[in-house]
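Can you keep this structure in mind? I'll have questions shortly.
Now for chain A:
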Amino acid sequence: MSLKQVFTKEEIERAVTRISHEIIENNKGVKGLVIIGIRTRGYVLAERIAKVINNLYGTKLDVGALDITFYRDDLSAISEQPVIHNTEIDFDIENKNIVLVDDVLYTGRTIRCALDAIMDFGRPRTIQLAVLIDRGHRELPIRADYVGKNIPTSQKELVQVKMQEMDNEDGVTIEETEDDKKENS
Partner candidate 1 sequence: MKLLIKNGHVVDPADKIDGIADILIEGGRISKVGAGLDTKAETIIDAGGKIVMPGIVDMHVHLREPGREDKETVFSGTKAAAKGGITSVLCMPNTLPSLDSIEIIAALKEIIRKTANIDVFICGAITTGRLGRELTNAGAFKKEGITAISDDGASVDSDSLMSKAFEKAKKEKLLIICHSEDKALSLKGVANLGFTSTRLGLRGISNESEYKRVARDIKLAEEKGAAVHIAHVSSRESVEIIRKAKKKGISVTSETAPHYFALSEEDLLDYNTNMKVNPPLRARGDILAIIEGLKDGTIDAIASDHAPHTENEKEIEFEHAEFGSTGLETELAVSITELVCKGILGWSGLAEKMSFNPAKILGIDKGSLGIGKDADMIIISPDKEWIVKKECLVSKSKNSAFLGRKLKGAVEYTIHKGKVIYKA
Partner candidate 2 sequence: MTKKKTAKWTHKDLLGLEYLSKEDIELLLDTAESFREILDRKIKKVPALRGKTVVNLFYEPSTRTRVSFEVAAKRLSADVINIAVESSSVRKGETLNDTGKNIEALKADIIVVRHNCSGAATMLARNVNISVINAGDGWHEHPTQALLDMFTLRKKAGRLEGMNVSIVGDIAHSRVARSNIWGLTKFGAKVTVCAPKILIPPGIEKMGVKVTDNIDEALSDSDAVNVLRMQFERDDIRAFPSQLEYFKNFGITEERLKKARQGIIVMHPGPINRGVEISSEVADGRNSVILEQVTNGIAVRMAVLFWVSQVKDKDIKNEIAY
């Protein structure tokens, strides 16, 4: 099983900064902007993006965490029992421009769940998607607005994202395994 590093700590930092600038440019400023990260590493990234923007503009953006377990459509198919984290969105999303953040975009199903969940909170003005890695193999018509890096992969490969806040290091690796890796969608 070979391990290949595809994104280093410095590259991640540069990507986060670039994405943060792209968000400001696209939204013509920070008005009505909120960031929501998908548990768990999506939330870590969301906080980093918010920090960059806050440093540039002196703002204090609302950042929320979303757990999508209860919206999954594959609960009966997965072999492991789901791990549930908490959703914490303690601000109003009505008419806001939400930037949804996740670490890896794969089949698109996680994002589909996240869209359903967000809609249950209210009616945002727009929802945009920012991801650190886009590894291809979409099964639903979902696309990211902001991408850290496009990394073509095969379905047998496992993409591992490590974040300092949780894993004590930053980096993205690809590992080749025997089976199809569909659970990290």
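The working rule: a residue touches a chain if its C-beta (ideal position, glycine included) is under 8 Å from a C-beta of that chain, and two chains touch if they have at least 3 such contacts; residues count from 1.
The candidate set was assembled so that all candidates are chains of the complex that A comes from, given by their letters.
As the structure is a prediction and not an experimental result, all values here were calculated from the model.
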| item | value |
| --- | --- |
| Selected partner (touches chain A in the complex), from 1 or 2 | 2 |
| Candidate 2-facing residues of chain A, complex | 40, 67, 69-71, 73, 75-76, 81-88, 116-117, 119-122, 165-166 |
